[in-house]
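Complex shown without one protein chain; remaining protein chains in place.
Just so it is clear, A and B label the chains in written order, and each chain counts residues from 1 on its own.
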Amino acid sequence: MQVIANGLALGAVLFLIGSGLALLLGAVGVLNLAHGAVYMAGAYVTWTFGMLMGWPFPLAVGMAAVACAVLGLVFERLFRLVPRSPNEQILLSFGLIYIMANVAQWIWGPVAKPPFDVSWLAGSVQLGVVAIPVGRLAIAVVGFGIAVLLWYVQDKTRIGAIVRAGMDDATMTRALGINLNLVVVAVFVLGSAVAGIAGGVGGLVLGASSDQPMQILLLALIVVVVGGVGSVSGTIVAALLIGLLDSVSRFLFPDMAVVVLYALMVAVLVIRPTGISGRAS
Amino acid sequence: MTSRKVRQRRIGAIISTAAVVSLTAACATSATDSAPAASSAPAATAAASSAASAASSAAASGSAQACAPGDDLTVGLLTPMTGFAANYGPEAAAGLQQALDEAGSTAGGRKITVITADEDVTDPSQTLERLKQMVESDGADVIVGPIFGSTQQAVAAYLKQQNVPMFTMLGGGENLAGEGTGFLWPAADNRTAAPLGTYAAEDLGYKKIATLAPDYAYGHDAIDGITKAFEAAGGTVAQQQWVPLGTTDMLQYATKLDQSVDALAMWLVPSDAAAFIKEYRNLGIKVPLLLFQGIFDPTYQEMGDQVQGEIGLNEYNHLLDNPANAAFTEAYAAANDGAIPNQTTAFAYQVGRNIVTALDADCGDATTQGLRTALADLPLDTVIGAAHYNADGMAVSNRVVVKATKGADGRYEWEPVKTYENVG
Partner (left out) sequence: MNKDWGRVRRPLTIVIVIAGGFLLPFLLTTQQQSLATRALIFGMAAASLDLAYGQAGLYSLGNAALFGVGGYTVGILMVRNGIESFWILIAAAIVGAALASAIFGLIALRARGLYFILVTLALGQMVANTAQQWSFLKTSYSESVTGIYLPALGLGEKWTNGTFYQFVLVIAVLMMVVIRRIVTSPLGSAIRGTRENEVRMAVLGYNVWRYRLMALVLSGTLTGVAGALFAFQAGLIAPTNVGVAASGLLALMVIIGGSGTRYGAFIGGIIVTLLTYYASQWNEQRAPLIIGVIFVVTALVNRYRGRLVEVVRSMRHREVSDVAA
């Protein structure tokens, strides 16, 4: 039972990580491999404000969201400047990863920051036979909140409708006089802000380190491949599924647990290539 | 089209001729060409061995002053200077430099210079390239380092082939000594942690323990040392958990712990240990910890409140009370604004002193065999007490069981509780 609770807690972290990437990929068709670097930025900014300067944790995470939103704006400009082909996007993304990882090392030193120590998020909560650390509960709550927010935007707002329309048929959408470019900017900013929040809140478990750009990217990838980019629900289901699977497999066969995740991805690919939410990209 | 075919044939002919010509030319000139890949020890050996034989009688009488002056000696320091472990490099360099300064950068009649190279922990092939450059182009006679076990293993074969001594300062696998060229300080990995097991059984009366360590060579070696000693003293090991490399989430190892044990013996790199202990405390688990190596600064200073009262085993501790350590910490503090040296600096310093002692003893003979013979059972006054290297190159030294406490100045410390001698 504990194992399942752990898995769901992990799933919450994965959702936060994956949703930003799915958003960018699905809505705008941009392959931003530097998404993990945005997460890292969020983690370090949160650490600086929360741990170093002693601000209240939610405020620190808020700062991270703002900082990463700005970062998203910058990224959007850069991605707009390069040709639309995967080549340039890959080149740009990797270049950004190299730069950001090294800058992080430069500013915050090479040694990784251990998981954030926030006093009112310490200890654990007893739910029946299961003990869940408060920190993870917080992550789950934030994840849920963001999931609801994203779902609301996607399904209920005009912007969401525009984004979906843009995904399905960009030409037609533009022909209808809708400023798709502005929407792209909005998606970048939102996706990056979510990544920043993920980094800040995820820092309770993962800390902050300059290794994170690649690490987080890989995790986000698996979520995106399994969940598909079409809808928030797909990402949610995928994240929880992966979290559970990881937790269970580490419990049962710790050695090969890592490979199990990739095997899941492979299985999904074989059975249903567009992922759970099934929208062709 | 025929002209294209003819063209291609012509090209082929030209290329193959060029190839044959150059290869034969290369074979002919290989004697004068750059150093072959399988070269033997550097030329300095000739001078050193003649100096050694001339002064061997002086060495037997223990007088270093009788060593005739020899060629310059180059020490290659191979430690991480970039990446996630970049703190080790400067720390080691500082310690080594302090030792050499004390000896006037001379030993056995030879002037010593230090060159450094970056140990790339994630990419051993890069490290090996740099090591080759140090040994073949820059003339390193003796290597100090590498820090990480995976790198040590990766470069051991090459160093053995070149017969270049490798002085480690934070342990090493047993296989590096003996037939390899390794000089392991403060002991081989699978022996260094044994006292923790002994203390747990004999002094704390524990009967059952669980273990936790990363799933690779050093983790296994360290835990093996503990469990063997613990079982030899009558205890049993109820559960062993191994954390795969690259794992980020420590929660499951806390939840999966068999809480019926008397204690959890563990070692993890500082940031992972901090993560694990955070989850441990969050869940309110009461099982006492046995922390091999304690927890290193600066991480310890950031989370020391979570482990107060726990027992650990240190290889080095700056509070150790012996003349060598007192002198070392004083000198270090004087040169560094009152700062406290950590294990990397202390052991780099000690290994530097060991090398100087060895060279003085055999009058500058820096070959593996010469150093092995010089150091075998030679008593050393080290920063952790009396120690010596055995004939296979593994050091035997003291360990100290410690308790996590807080000093009067608010600084978290590890307070020595009991010393074990001749470990290794």
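A few points about this structure:
By our rule, contacts are C-beta pairs under 8 Å (C-beta built on N, C-alpha and C of every residue); 3 or more make two chains touch, one makes a residue touch a chain.
A quick note: this is a predicted structure, and the numbers were derived from the prediction, not measured.
Taking the full assembly into account, the omitted chain touches A, B. Contact with the omitted chain, checked across B:Thr122, B:Asn322 or B:Thr405, is made by B:Thr122. Interface note for the absent chain: among A:Leu91, A:Leu127, A:Leu176 or A:Leu252, the touching residue is A:Leu91. Of the candidate positions B:Thr113, B:Ser137 or B:Asn336, contact with the hidden chain is made by B:Ser137. Counting over the whole complex, chain A has residues 25, 29, 31, 33, 78, 81-83, 86-92, 94-103, 105-106, 214, 217-218, 221-222, 224-225, 255-256, 258-259, 262, 265-266, 269-270, 273-274, 280-281 touching the chain that is not drawn.
Seen from chain B, the chain kept out of the figure touches residues 1, 3-4, 7, 10-11, 14-15, 18-19, 22-23, 26-27, 29-30, 33-38, 81-82, 86, 118, 122-125, 128-129, 132-133, 136-137, 149-150, 152-158, 173, 175, 216-217, 244-246.
Keep this in mind: only the chains that are shown with their structure count from here on.
Averaging C-alpha coordinates per chain places the centre of chain A 39 Å away from that of chain B. Partner chain B is touched in their complex by these residues of chain A: 2-3, 6, 9-10, 105, 109-115, 117, 122-124, 131, 133-136, 205-207, 209-211, 215, 247, 250-251, 254-255, 257-258.
The touching residues of chain B, when paired with chain A in their complex, are 82-87, 215, 241-242, 244, 246, 248-249, 251-252, 255-256, 270-271, 274-275, 278-279, 281-284, 298-299, 302-303.
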